[in-house]
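With one protein chain withheld, the remaining protein chains of the complex are depicted in position.
Right, chain A next:
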Amino acid sequence: MKISGFILIAPVFLFLFLFLFCVCVCVCVSKSLVVANGGLGNGVSRRQLLPVLEKCGPVDALLMPPNKPYSFVRYTTAEEAKKAYVTLNGKEIVDDLGQKIVLYLNFVEKAQWKEVGLQALPPGLMVVEEIISSEDEKMLLESINWTEDTDNQNVQKSLKHRRVKHFGYEFHYENNNIDRGRPLPGGLPDTCDSILEKWLKEGFIKHKPDQLTVNQYEPGHGIPAHIDTHSAFEDEIVSLSLGSEVVMDFKHPDGVTVPVMLPRRSLLVMTGESRYLWTHGITPRKFDTVQASKGHKSGIITSDVGDLTLSKRGIRTSFTFRKVRQTPCNCSYSLVCDSQMKETPPSFPESDREASQLEQEYVHRVYEEIAGHFSSTRHTPWPHVVEFLKALPSGSLVADVGCGNGKYLGINKELYMIGCDRSQGLVDICRERHLPALVCDALAVPIRSGACDACISVAVIHHFATAERRVAALQELVRLLRPGGRALVYVWAMEQEYKKKKSKYLRENRMSPRKGEEVCRGTSGPQVSVAQPPGPGRPGPASGLSSLSDCQQGGRNSRDVTKSQLPVHTNRTSFHSQDLLVPWHLKGKPGKDRPAEPGGAGGSHGPSPVFHRFYHVFREGELEAACRALSDVRVLRSCYDQGNWCVILEKV
């Protein structure tokens, strides 16, 4: 509230105030007065006002309602009140920011303020005071190198924004989520290790965090009210306050707001309801309303207006430690849970960035979730791939791009095969089997050019969402080859019935899932309905991307003219679209590769979770054409094999 502006309207405000709160103005003397312009809401603290009022006599009570530009004073005698009325009217004082304020007093019948009912801390919330020493506080503050990222720094400064730094995993503010597949090297800073161990040991925290966000707030900075994304982080979220205290506001969806004091060197622990349901935020302002009697102690800021004052903010740095979720959230607050709320159904991507995001959500994340179960269904190597590998000369260096669970890595002992996969979960399985593999993206394989005698890529390229990306993946394979080297590529075919013969995938309709080996398998389950209308679409024509054949046009709304929804496929039926989502029904032990059921101790509680994977199935000739588009390549062989299109190419 601007002080100068207020002074001008003060008399008007005083009148309005009296009208609104039905306090009767007595010309006859009483012990109580209203002090207009002398309020917490316009920057006047108890510390400043009280001495001024006490000059007229001992003050029985000084009630300063939060955020109001006035307060009430009650003297012990009417005499003193009168003296105040006479001497203090028009009195000039200086507020905490050094600005001049003029006080106006008038009698009121009674000085009282309706109290809000007793408040409690949000359930699951705890503030541990003095959890670190001053030395540790200093050490932690000094350990953060803010100068590294100067570009970002300048952006933040010009936006008058708080400064932010992430460790362990990058937090993305565009979608308020973590990029699970891309951990930041270095993990958490070494300086935090001993502190976290101590907290674990002493029971302040139950889990070891793997993500840290450091926020630095200058006076005036804040953070809008929010709930930390359910799907990004586990239950326990802890935040260490350094450098300065602050009042954080917790809001319940019903409208209740609880302001909580976070003292310096305290640890805020949010679990359960306080983590999942209440929002938390820091109002951008330079002062907080705090409890005078409690000083710098933690706890709820009371609504007892007889005890409120202002506290000027300093520079506060918070260290928020969290543990990244590896499985979807299954809390009981489903209305605010992004894992459980049905997401906007995905649409055909219109840019490389959208394609990348689609793949992240509907390929990479899914394989991480289903890795164990998926691996258990991938046991039989395909004969033609085996044939290709066995025909290679002894001592050949071979890359398996998209090696999955390493099915092909040990087939021919005369070869040195390196497996690469995007999924950490699947690469872990390779490792368990003593098969060499590494985690990387098929569009950026970290192998030097021309180092490989051969490459294979089985059931991989059909996961790329645009034609450009599919061609880029092929290009990478070719780059790895030495001249004369050969690559074998398998992709899922749109034509599941070819030359009047149905593929195994179609033939195994309604049969038990353990039989045989398919490119992409799920159990025959009911079609999963994708209920919601599409989310906000971005207008604009689809850029020159691969043609959509028969792509079902999902429900369009007026804002969403050009985006088409990706259809969800029914397993074990023919494909009606080239770009689609294929369900995977997850089965297996809970905990390892399945999200834990709420309150469950294993065993199924209802239908098994379903995951959707994105596929672009290839038409006859499409894979071959994509290969021919590459400059240094010769297609040696092209064929159809059990519902897949396959190509062998040679680098010239």
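What we mean here is this: contacts are C-beta pairs under 8 Å (C-beta built on N, C-alpha and C of every residue); 3 or more make two chains touch, one makes a residue touch a chain; residues count from 1.
Basically, contacts and distances are computed from a predicted model.
Trainee: For the chain that's not shown, choose its UniProt protein name out of "V-type proton ATPase subunit", "Multifunctional methyltransferase subunit TRM112-like protein", "Gamma-secretase subunit APH-1" or "Actin related protein 6".
Mentor: The correct option from "V-type proton ATPase subunit", "Multifunctional methyltransferase subunit TRM112-like protein", "Gamma-secretase subunit APH-1" or "Actin related protein 6" is "Multifunctional methyltransferase subunit TRM112-like protein", the UniProt name of the unshown chain.
Trainee: Would you mind spotting which of A:130, A:387, A:414 or A:632 touches the chain that isn't drawn?
Mentor: Only one listed residue reaches the unshown chain, and that is A:414.
Trainee: Hey, which of A:98, A:224 or A:446 is the one touching the hidden chain?
Mentor: For the chain that is not drawn, the touching residue is A:446.
Trainee: Decide which residue listed in A:122, A:183 or A:402 touches the omitted chain of the complex.
Mentor: For the chain that is not drawn, the touching residue is A:183.
Trainee: Provide the residue numbers of chain A that touch the chain removed from this figure.
Mentor: 170, 179, 181-183, 185-186, 352-353, 356, 393-397, 413-414, 416, 418, 422, 424, 427-428, 431, 434, 436-441, 443-449, 451, 472
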